[in-house]
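The next block holds one structure in the form of structure tokens; read it before the comments.
In this view, the complex is presented without one of its protein chains, the others remaining in place.
In this document, chain identifiers A and B correspond to the written order of the chains, with residue numbering beginning at 1 in each.
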Amino acid sequence: MPYLEMKGVTKRYSDDLLANDAIDFSVEKQEIHAVVGENGAGKSTLMKILYGLEQPDAGTINLDGARVVIHSPLDANRLGIGMVHQHFKLIPDFTVAENVALGAEPVRGGLFIDRSAAHARIGKVIESHGFAVDPTARVAELTVGQMQQVEIVKMLYRKAELLILDEPTSVLTEQEIRRLFDTLRSLRRNGKTCIIITHKLHEVKEISDRVTVMRKGRVVAVRDTAGVDKAELSRLMVGKSVLFQFEREKKACGSPVLQLEGVSLRRRASGRPLLDTVSLTVRSCEIVGVAGVSGNGLGELEDVVSGLRRIESGRILHNGEDISGLSTATLREKGLAYVPADRLHRGASLHSTVTENMIVSNHHGFLRAGFLAGARIQQFAERLTRSFSIDGAPQVPIGTLSGGNIQKVILARELASASNLLIVAEPTWGLDVASSQFVYEKILEMRSAGAGILLISSNLDEILGIADTIAVMYRGRIVAILPNAPDLSKERIGEYMLGLREDFARQTDAERGVRK
Amino acid sequence: MLTGFTGLALTLVFSFALVIALILLLSKTPGRTIWYFFAGAFTNAYYLGNMLNSAVPLVFTGLAIAVAFKSSVFNLGGEGQVYAGGLAATAVCLALPAANAYLGGFAAMAGAVVVSGILAGLSGFFKMKWNADEMISSFLLSSAIILVVNFFITGPLDDPNNNLLATLPIGKQYALTKIFPPSKLNVSAFFAIATAVLVSFFMARTHAGYEMRMCGLNREFSRYGGISVSKYFVLPMAMGGALNGLAGGLLVLGTYGASIKGFSAGMGWNGIAVALIARNSPLGVIPAALLFAYLEAGAKAAMLHSDVTFEIAAIAQSFIFYFVTAQSLYSLARRRKKP
Partner (left out) sequence: MSSNSPFAIPLIHNAVGIMTPFLLAAIGGLYTELAGMLNIALEGLILTGAFFSIVFAAATGSLLLGILLGILCSMALALLFGAITLYLRANVFITGLATNLFASGFTVVLAFQLFKTKGVIQFPDIPRLPVFSVPAALQRIPVIGDILFGHNIIVYATWLIVLVSAIVIYRTPFGLRLRGTGLSGETIVSLGLDPRRYQLAGILISGLTCGLAGAFLTMQLAAFVPEISSGRGWIALVAIYLGNKTPWGIVVASFVFGLAESFSNYAQGIVNVPADFILALPYLITVAAMIVYAIWRHYRASRT
């Protein structure tokens, strides 16, 4: 009988978002069980339900044969379930001991925190797992790997028997990953059970006993790790279907519109860089698609190219001109069009009207003696609404429109600037088929008109559908730049995305000639 | 709790119901008291005119807060800015005892606007440059300024001819024309309406007004769209300061004819309530200010003709504060769940 059994778990967030669709998930005692899937597959939601941070709409959870109900992390802790979050829930100003004991403090004399008891208990946990963490140290002074150890200690201190680790290696260096895996093996030896959420297939092969593959809210496969290879896992994760086929005439306009040369961006504390000497070129009449699993630098790439974040080294050129460090206002003047991944917070102002959203970057053009020319703005808005078939009146707040129409407004605005560089990130996330089709058509129109387009997306179907050139990012680096040919398969790109393969070896700074 | 106007109406109904309950508890002649509280302001020209007159500075301070809130900056220095503006206007008039009424008056207003505008703008500058909380800095500067103004009123500018803590009176030619004698209602009421219309137009139709509103609603989006977000920390604060300064100056020129110690107490805080009730709409500030003035006038009438005390108005106002903010956040939360 499985140690943990989740049956028929369903969770719906909204009309568009069915995160978990009647999921059956089980874990054996004393095993390390990997849960893999792309972004949006529903893995995080399932684990949140298991840890009591979310409540399922339907389904049951059985632990050790008995039916359990988990309303909050306190319930989970009491049942012996612990969670190590991807984004650490630690208080930097507190010490390790304070962070670990918070909420479960040992008490002396009924009133005071028993510091020595806490230190003793925590020390025992630390020692028995060979962690190199000092309970009296402030968390702010620890390395990222040590912080994760504190999170693990926090759960073991609460007598967790089942540990959930959410993308635990995403912020670790190689060495720290080794240490983590040793810890997991030692935990297993000591009778603990671990669930590890990841998208890194070589890690799945290295550490797990069994693996559950999720896709689009469903469980698509459960396998013994020994009996499955990375290629098959990759296939199960990304699937085979290709939704869109577009006619793309070979165009060769040639002149570079956007160039990134050795662009780097570091995290504040130590740890691996967010962008690691990224070099990329986008030419006019070309769509360069950048693929990757989110968390590997796609978001940061978007931020630096659009001017919302400063790079630390390297250069960004637009039409041959160095634009690194310029303000967004200047960039837009120079002709930057940008459709952001974060549609709702960055791409739109939900409480403002459709019209107000449409004119944010070009309202200077509607001035007459310092006043906004209402009639001309109105005409502009109506024209865009018509030509983009936007289903919504220009004077309503944009937040009342559907996701697809909001995206149309954003597209309409950005494309109206007729610039020669367009940056689009996750353009069809959450959109239905018809809206997605529309978006792709518009992007291809821009391409025909001579624009260079940088398409950043974690959606492989999309990239394979319209990009001319495909670059893949993994852990902040470009690991492949490939022309989009008919024989290029999702599986092959998947391998690059999941770290199984890379074309560009890591160079040292000296080799790259980069000055810091 | 309901959204929009229904919510506002409910807030008022609850608040008024509580006031009535309070009157029933405290007054030996509740019927008479209630009558005077709710209808007293309308019983004669003096009360009515004074009620309208006391709404005038509230329009300005309400506008100051509305402008700031719409841009998502917090100007809490209203008290000091109004007070300092009034003193500045007084000082200019005293320095020009025999000047032409229009020129001198204009100079006095300009003085008030500049002094208070800079005072508030300073907080905006600190926020822009170094991300120093403008809410706290504007409040602290205002508190300090109040004491400084007190000093001038009771010290160097004090009128030795009477026992009031007040400055020398300004020249008679500066007094704004009364339009509804025997009350103190004067032409500043027209200025108030005109200013509200201007501010409304500014926010809705000008380049800067649009950018300010966008920054207030979503700074990230504004920055993304190419709006210079840092500019719009200073401008709304300075504008608010200028409006507050106008309130103070008009109080001096229109109603008091001098700076009396504490003459503007409460204007800044009430401006916040006025802006809240008006949902930060510049035109809505006018009825909101009238509502507040009505409450105070009612309390005054009740006090004069009955046995309760004027401070009942403060209690009523506090209820409105409580209810209005609870329900306004509720409606905002409801709107955000949509996309």
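By definition in this document, a residue touches a chain if its C-beta (ideal position, glycine included) is under 8 Å from a C-beta of that chain, and two chains touch if they have at least 3 such contacts.
Remember, predicted model here, so these are calculated numbers, not experimental data.
J.: Just to confirm, in the complete assembly, which displayed chains does the hidden chain contact?
T.: Touch partners of the hidden chain, whole complex considered, are A, B.
J.: Quick one: which of A:Glu31, A:Glu54 or A:Glu98 touches the chain that's been left out?
T.: Of all options in A:Glu31, A:Glu54 or A:Glu98, contact with the hidden chain holds for A:Glu98.
J.: Which is it among B:Leu103, B:Ala144 or B:Leu304 that touches the chain not included here?
T.: B:Ala144
J.: So that we can see where the missing chain sits, which residues of chain A does it touch?
T.: Looking at chain A, the ones touching the missing chain are residues 52-53, 72-77, 85, 89-94, 98, 101-103, 105, 107, 111-113, 268.
J.: List the chain B residues touching the unshown chain?
T.: Output for chain B: 22, 26, 74, 76, 126, 129-133, 135-137, 139-141, 143-145, 147-148, 150-151, 155, 269, 272-273, 276, 308-309, 311-315, 317-319, 321-322, 324-326, 329-330, 333.
Throughout what follows, only the chains that are shown with their structure count from here on.
J.: Measure off the straight-line distance from the CA centroid of chain A to the CA centroid of chain B, and report it in whole Å.
T.: Centres of chain A and chain B (C-alpha means) sit 48 Å apart.
J.: What residues on chain B touch chain A, complex-wise?
T.: Answer in residue numbers: 205-207, 210-211, 213-214, 217-218, 220-228, 335-336, 338-339.
J.: Quick one: which bits of chain A touch chain B in the complex? Just the residue numbers, please.
T.: Those in contact with chain B are residues 306, 308, 327-329, 331-333, 338, 340, 344-352, 356, 359-361, 363-364, 367, 370-372, 374, 399-400, 403, 406.
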